[in-house]
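Please read the structure below before turning to the comments.
Excluded from the complex is one protein chain; the other protein chains are retained at their positions.
Read from first to last, the chains carry the letters A and B; within each, the first residue is number 1.
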Amino acid sequence: MATAAHTSTVVHTSAPTHHHYTTLGLDSRKVAIWAFIGSECMLFVSLISTYLIYKGRSVIGPLPHEAWTDPSTGQVFKPILNIPVTSASTFVLLMSSLFMVLALAAVQNKELPKRTRGERILGNSKLWLFMTALAGTTFLGFQAFEFTSFVHEGLTIRRNLFGSTFFTLTGFHGAHVTAGVLWLCTMLAIDYRRNLTAKDSLLVDICALYWHFVDVVWIAIFTLVYLIK
Amino acid sequence: MATTAVHAPAYPAEYPGEHTGIWSWLTTVDHKRIGVLYLYTALGFFIFGGIEAVIIRAQLGAPNQHLVSAELYNQLFTMHGTTMIFLVIMPLSAAFFNFLIPLQLGARDVAFPRLNAFSYWVYLFGGLFITIPIFFAVAPNGGWFGYQPLTSRAYSPGLNIDFWVIGLQILGVSSLAAAFNFLTTIINLRAPGMTLMRMPMFTWMAFVVQVMIVLAFPVLTIALVFVLFDRFFGTTFYNTVSAGADPLLWQHLFWIFGHPEVYILVLPAFGLVSEVIPVYAKKPLFGYPVMVYSGILIAVLGFGVWAHHMFAVGMGPIADTFFGLTTMLIAIPTGVKIFNWIATMAQGANRYTTANLFAISLVALFTIGGISGIMHSSPPADLQQTDTYFIVAHFHYVLFGGSMMGIFAGIYHYFPKITGRILDERLGKIHFWLMFIAMNLTFFPMHFSGLLGMPRRIYTYDAGQGWTVFNAMSTTGAMIFPIAMLFFIYNFFKSRRSGEIAGSNPWGAGTLEWTIPSPPPEYNFAKIPTVTSRYPLWEGREPDQESARINSQTGKTAEELGIVIPYSTIKPLFVALGMVIMFSGLIWTKALIAVGAAMMIFSLYSWLLSPLEPEHH
Partner (left out) sequence: MDTHATTVPDSAEASLHAPTSEVEHPHPTWSTYWKVALILTIITVGEVWAYYIPSFVASRGFVPTLLFLSALKFAIVVMFYMHLKYDHRLFRVLFTGPLFIAALTLLALMFLFGHLFIHIT
């Protein structure tokens, strides 16, 4: 990118944290995860664009925000999106991001003395990793509930364009959440096996960056798919 | 040439020590050996794709021929395009990325050596996956751009397109994994003093290309996912207009990827030529900063020109104007590069070695392809040219005359660094001239047959339309390519065995990769150099004499020098294999999906939980 040229002026602001020499004093894994996240922007924009392009072009229902009557049978399909349920799952995912930053802070501050009970709770990396994974799993549970109820109401991936684009977009997001939950569980397992220390912050940091990115993608999806009619 | 006088001891053209045998190649994580694997594999596919082209040209040599059936012809041109783009030019570029980026940066390896091995194995398995079907006459047959709705299940019910969709999906993983790796390497593994504006131009162009891959390939992934869902799960993303779908969505998504892809194919060759020309001219590259900025500008503009592939679909005056203008604009940075190469050669010493001849031919031939490209940027003119052989002529001038000629320049220039021996110059020049003649004789007449109205992708044609003579010329030219390639192959293996010993810097070049022995030791640099200029080996620039001397004379092993080398490992290969088995389960049996996924995940965890290298002391 054009702006990359400017990084040439960046000097080493501190000693490299990794035992290999790196030009910018940054860990390569963190550089790679940010490049990956940049790439994911294009992935989700392709999915979101397709959803928006086909918005309002389904010729049969069920439809997201409008009721639809089947002209041949007279069967009435209600607007299919369930805003209260999805608002709840959105809130759960937002909270998972809070748990994630707490998990990272707990690992980063592992060596600091814990005086009060509050500090001990905030410093418990296992607790916050677990809570993040739990919130992620809860979100996936909401999604499974949503998908099955949609199918019961007659919306499948092949029913109409809304079904195709909706299930693909939210399904891809759900797959990302699933990968994130697996990643968090792996971190949790490592923490149980040998206790993560401040030296391991980078491992949790890159996991957290991925997790928050999946969260911001949902912020966009929630508005573009669920709220805007 | 102050420091080029340093003479390296002659090394045998083999990697030293225990690193021989098939197992060492399956488990290697050394960027140089992975680069060599890419080189051999891609050259193999190049011969394969070339044979397909020769059959295509034989079929079109005269009117009303029936050497191959129409169906097989469809498979041949589809596989020729797919092979040359995804299995030849991109991997040949990747061969040079692998071999050169760490050497030019002054690094000991790429940022993620095992991920690098993974990229190669995914490429190999994906390439085989998409290539083998042609032996069973079920190869992809929908064109390399697989336009909808032709490639939907309704119009292509067979397995052909399934192989294509899944194969490209697999190859995309390889390209993306490699791109994250090289991007991180270039950002983070530069030697002290190697600022961005001191990086060799090849690495700069590689940097730009990685950014383009990172941004363009996800779009292809999604576009292919929709095809996959349409074909396997009955969705209607592209097909069934009565259901509201729009087949043009495929064209838009495909070309949002496809046009950056064009620059992904050609910019590495531009980078190679920017290394080759200054060396033989004995002059620094003219206008280095402008070359950098024009490369970046090409990348940025490259994302805003995609719909010029689609003028014929009728997008309306605003879109036509916009994409026509951006297409004309992108010619400016490209033209700047042409002029800078010419200015580099001007008043230079200009030794016309084979590498330099290939490089100069890129400048000439790419200009021809570039000019016909500007002709397409005007929508009214494009409507006359689109889908004719004029387009075929245009993109072969940029992809063969541009990319392949540049890559051959790179092969002749860097063969000594890779193998320790120099390619025979006499055979090389025969190869060059035969290829140059073949290239122009094949593709120049296509401008005429195209303007006379000959459409692309027809398997035969009637006499009396004025195309016959031009087709005969093209076919004659195409028959010269195999002869040229025979000279190259003979030269390649003969020189590899008994060519002239190269020494560390046979061409008197100025960049870091020439400060170390040929072939380089597995750790590349015995002492990481400190860089103070763009051409550290050329005089008057305070070269890091100390490290240059140590690096060129070292004959020690990594252990003796206390350099940590990553462990060899088979795990990336198993992850790649598991992934390809998983994907192929979509075609054969669903059980394979579970088997492949299990193999992939197990190998991946095993990889991630094992250390990269011995503990550091």
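For the reader, a short list of remarks on this structure follows.
The rule we apply is simple: a contact is a pair of C-beta atoms (placed from the backbone, for glycine too) under 8 Å apart; a residue touches a chain by one contact, two chains touch by 3 or more.
Keep in mind that this is a model prediction, so the values were computed, not measured.
Within the complete assembly, A:S97 is the residue of A:S58, A:S97 or A:S125 that touches the hidden chain.
Across A:I83, A:A144 or A:A175, the single residue that touches the chain missing here is A:I83.
Along subunit A, the points of touch with the absent chain fall at residues 1, 3-4, 6-7, 10, 13-15, 17-19, 24-26, 28-32, 34-35, 37-39, 41-42, 44-45, 48-49, 52-53, 55, 83, 87, 90-91, 94-95, 97-98, 100-102, 104-105, 108, 111, 122, 190, 193-194, 197-203, 205, 208-209, 212-213, 215-216, 219-220, 222-224, 227-229. Although one chain is not displayed, its contacts with subunit B can still be listed: residues 111-115, 187, 211, 214-215, 219, 246, 249, 252, 256, 300, 303-304, 307, 315, 318-319, 608-609, 611-612, 615-616.
As a convention for this text, only the chains that are shown with their structure count from here on.
Here the CA centre of subunit A is 34 Å from the CA centre of subunit B.
Subunit B makes touch with subunit A in their complex at residues 111-112, 176, 179-181, 183-185, 187-192, 194-197, 207, 211, 214-219, 221-223, 225-226, 229, 233-237, 242-246, 249, 253, 256, 292-293, 296-297, 299-300, 528, 605, 616.
Across the complex, subunit B is touched by residues 1-2, 4-5, 7-8, 19, 21-24, 26, 28, 31-32, 35-36, 38-40, 42-43, 46-47, 50, 53-54, 57-60, 157-158, 160-161, 163-165, 168, 172, 186 of subunit A.
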